[in-house]
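Sharing a structure with you now.
Just one protein chain is left out here, and the rest sit where they should.
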Amino acid sequence: MPPPEPGTADGFTITVDGAAVPVRAGQTLAAALLAAGRRSTRRTRFAGSSRGVFCGIGICFDCLVVCNGEPNVRACLRPAAAGDTVETGQRPGTTADSGRGGAGVGGPDAGEGVR
Amino acid sequence: MSSGAPDRRSEHRRGAARLAVVGAGPAGLAAAVAAAETGAEVTVVDLGQRPGGQYLRQPTVAGVRPDPHPGRAGDLLRQAGGHPRITFRSGHQVWSAEPAGDDPSETWPSSRRHSSSGGPAGAVTLRLFGPAGPDTLTAPVVVLAPGGYDRVVPFPGWDLPGVVTAGGAQALAKGQGVLVGRRVLVAGTGPFLLVVAAGLASAGAQVAGVVEAAPLHRWSRHPLAVAGQPGKLAEAARHFAALRRHRIPLWRAQAVTEVVEDGAGLRATVRRVDADWRPGEVTRTVPVDAVCVGYGFTPSVELAVALGCATRIDPADGSLVVTVDELGRSSVPGVLVAGEATGVGGAGLAVDEGRLAGLAAAHRLGLLDDAGLGRAAAPVLRRAARQRRFAAAMHRVHRVPDGWTEWLRPDTVVCRCEEVTAGRLRADVTGYGLDDIRALKLVTRVGMGLCQGRVCGRAAACLLAAASGRDQPLEDFAKRQIVMPVPLGAVAEEGPPQ
């Protein structure tokens, strides 16, 4: 079986947080987001800070988005499909206000990020 | 078992000389071609949509020009793609591997060397997850060529959107035709930074500079290694010429020690660093859209570790690598390993190692006799040895000393998945008296997130060693039976090995 050929169809659009975003056939969700100037993919569970594509090859799980209702989709691996509905800025793994974490021997140099 | 699985399994008639190759990068493709040429039926599994791996990445987007791959590595794509005995399973992730056998209730050594039990000696079952669901692939011999990924040391701001790995930026440009930013800074250490900077510039990015933490004049200390590799010298010269052509400055013995948000973009702080990378004065701050960082590579050893292959620390760059003989044979019979997982050495070396492992696999399958193996391997062995010397010299120049730990602030995130900060980690290590990786993971959750410690593991081990005064075995971050997260439905459906 020879390797598949690159996509040849023309572009299409997907919906990202309610807005239409153009996609070139064969692009991943991450590529489409970046091409549209959208750097942030998700927020973190505990601190709620923004994250975006980091490793670009499926290793780091920072590029998680919700795609067609499916949570924790790695945007850098998922090829975009016409009509996809993508939500960014979600906090995977928690409801917005249930963040907990950190072990907790308090101390002057314990970081702030985990509370 | 998923629908369609029986067809797939019948691809492999029982008794046929079968080889499974994990990874379709230069090493995996070379192994597949070498073994297929001797008559083996080869299945190549890769997570990517198209074969090639990181180095030979092929675009999936129409109109994006593939790299004009130089030399032997480039030919492999054509040879492997057209070979009648090579089957590709693209878009498939191997999430677990066990020695195969006939008794489904039998258990398998997962953490130490073992002799065969039950099934054909050294046979392996790979558990796959692909677009059509779960599947298993059993073969009497496997070549693991899973490559590696960028190593990044933490620094304040490394978790901001817009800070990406050098390899990630390259993958997006090469495979997707997308730039991570219009104006970018490339930082870290190693010759790969030059490749990425030149690539991004040719793709239309404005590269503000390359920040290289090593002083670089140290190259001159390894004239023998360089002399043995005139090709490498020419390659380096080409990269430097590309930088000059694009007017990209190279700042040596400096590092990006902090990135902050600045309006819609980012601002990177560049500092001078000493030989141990302790931070000195600020040399410049650079406004950019994106910062691409790379501090060498982390070999992917998880599959081999899950199969019980012995590992060692590569003295050249301190990475955890699989112990293999010169033909890529690991401590587990029937499991061969090639490419970055046996030591980071670049695409050229990976091709040679892949070829050697493919030949050794054919030998184990009975397709080559001792003499045939010796004849075919000899010239490749010589070339591989030269390239390994060169790689070792390169690692010495671009080694990563521990001074980066002084770039951290208490609120700097070390474990990105679980948001464990440097301050929290150090406070818990001293407050609770933690002195090993297992306890550190359980108590602080460092390395317990979705990336399974791939991104932060080595940095966390380094911080733990400093705070506890005890050396830490890196293998504790690589030991896991589920090598990549996989839906529970797939775990449930997966039948016992057939």
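As written, the chains take the letters A and B, and residue 1 is the first residue of each chain.
In this text, a residue touches a chain if its C-beta (ideal position, glycine included) is under 8 Å from a C-beta of that chain, and two chains touch if they have at least 3 such contacts.
Just so it is clear, contacts and distances are computed from a predicted model.
Student: Write down which listed name, "Nitrate ABC transporter permease", "FAD-dependent oxidoreductase", "Threonine dehydrogenase" or "Phenylacetate-CoA oxygenase subunit PaaJ", is the UniProt protein name of the chain that is not shown.
Tutor: Cross-referencing UniProt, the chain left out corresponds to "FAD-dependent oxidoreductase".
Student: Quick one: which of B:383, B:396 or B:480 touches the chain that's been left out?
Tutor: B:480
Student: When the complex is taken as a whole, what residues of chain B touch the one chain not shown?
Tutor: Residue positions of chain B that touch the missing chain: 96, 98, 104-105, 107-112, 306, 418, 428, 431-436, 438-439, 442-443, 445, 448-450, 452, 480-482, 485-489, 491-492, 494-497.
Student: Hey, which chain A residues sit against the chain that's not shown?
Tutor: Spelled out for chain A, the touching residues are 45, 70-72, 92-95, 98, 100-106.
In this text, only the chains that are shown with their structure count from here on.
Student: Can you check the complex and tell me which residues of chain A touch chain B?
Tutor: 1-4, 6-9, 24-28, 30-31, 34-35, 39-41, 44-47, 49-62, 72, 76-77, 79, 101-107, 109-114
Student: List the residues on chain B that touch chain A in their complex, please.
Tutor: The contact residues of chain B facing chain A are 47, 49-51, 54, 58-64, 77, 81-82, 87-88, 90, 149-150, 159-165, 167-169, 171-172, 176-180, 410-413, 416-424, 426-428, 430-432, 443-445, 449-451, 454-455.
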